[in-house]
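Here is the structure we will look at, set down as structure tokens.
Then we have subunit A:
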Amino acid sequence: MQSEVQFAGFGGQGIMLMGQILAQAAMQAGFEVVWIPSYGPEMRGGTAYCTVVISDRPIGSPIIRNPKHLVAMNRPSLEKFASTVKPGGVIFINSSIISIEAGREDVDVLKVPIIEIAKDLGNVRAANIIALAAFVARSKIVDFDLLRESVKEKFAEKEKLIPLNMKALEEGRKAALS
Partner candidate 1 sequence: MGKVLMKGNEAIGEAAIRAGCLNYFAYPITPQSEVAEYLSRRMPEVGGVFLQGESEVAVSYMIFGAAGCGERIFTTSSSPGISLMSEGISYIAGAQCPAVFVNIMRGGPGLGGILPSQADYLQSTKGGGHGDYKLLVMAPASVQEAVEMVMRAFALAEKYRNPIMILGDGLIGQMMEPVEFPDHLKVEATNKDDWATNGMDTRKSKNRNLVKTMYLDPEELNAHNLKLKAKYEQMAREEILYESYNLEGDYKVLIVSYGTMSRVCRTAIDNLKENGLEVGMVRPQHLFPFPNQAILKAAEKPNCQAILSVEMCMGQMVEDVERSVQGKRPVAWYGKCGGEVPTPEEVMEEVQKLMN
Partner candidate 2 sequence: MGKTFQKPEALADTITHYCPGCTHGVAHRLVAEVIDELGIRGRTVGIGPVGCAVMMYNYFTFDFQEAAHGRAPAMATGAKRVRPDLIVFTYQGDGDLASIGLGEIVHAANRGEKFTTIFINNAVYGMTGGQMAPTTMPEQRTTTSPFGRKVADVGMPIKVAELLAALETEGYIARQTLTKPKYINRAKKAIKKAFTYQIENRCFSLVELVSTCPTNWGMTPVDAIKWAEEKMLPYYQLGEFKTPDQGQTGDSKS
């Protein structure tokens, strides 16, 4: 079994970090994982995206044209990648800034206003963690407890931010399941 998640958005939205946290959690769950970034000048202020491949077997091609899931953090990402997602996958939409629809009937569309939720938590920078939590809760791609551990590990050097991100995880999960 192999699943792939494409994370896409603006540079600065924490796209790479979301992918790394998911990859870390999947590794802890015993899966084979690959995280692949977009890199170079295209990252400077423009679109940033990364792909995480999770599998129970050694991963062959790390280049994925048709991911199982998409986490779209801005409108251009949704426009560009919505049609590539495999039927039956999850398309996460950051509805705070994306006003259009995914345009797909054969996928599970999850819209969460992550920026508003993050503002309510007191720090807009937690928006990516809310999105990641909502996506994981809906797709069940990894165990939620492992995601929590992975977030803690990622913020180990910025310990002050851990309580905020734990709250963000809970809010994201609530939003996905409500």
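In this section, contacts are C-beta pairs under 8 Å (C-beta built on N, C-alpha and C of every residue); 3 or more make two chains touch, one makes a residue touch a chain; residues count from 1.
Selection rule: all candidates are chains of the complex that A comes from, given by their letters.
These numbers were taken from a predicted model, which means no experiment stands behind them.
**Student:** In the complex, subunit A is touched by which of the candidates 1 or 2?
**Tutor:** Among 1 or 2, contact with subunit A goes to 1.
**Student:** If you look only at subunit A, which of its residues touch candidate 1 in the complex?
**Tutor:** Counting only subunit A, the residues touching candidate 1 are 20, 23-24, 27, 32-37, 39-41, 59-63, 65.
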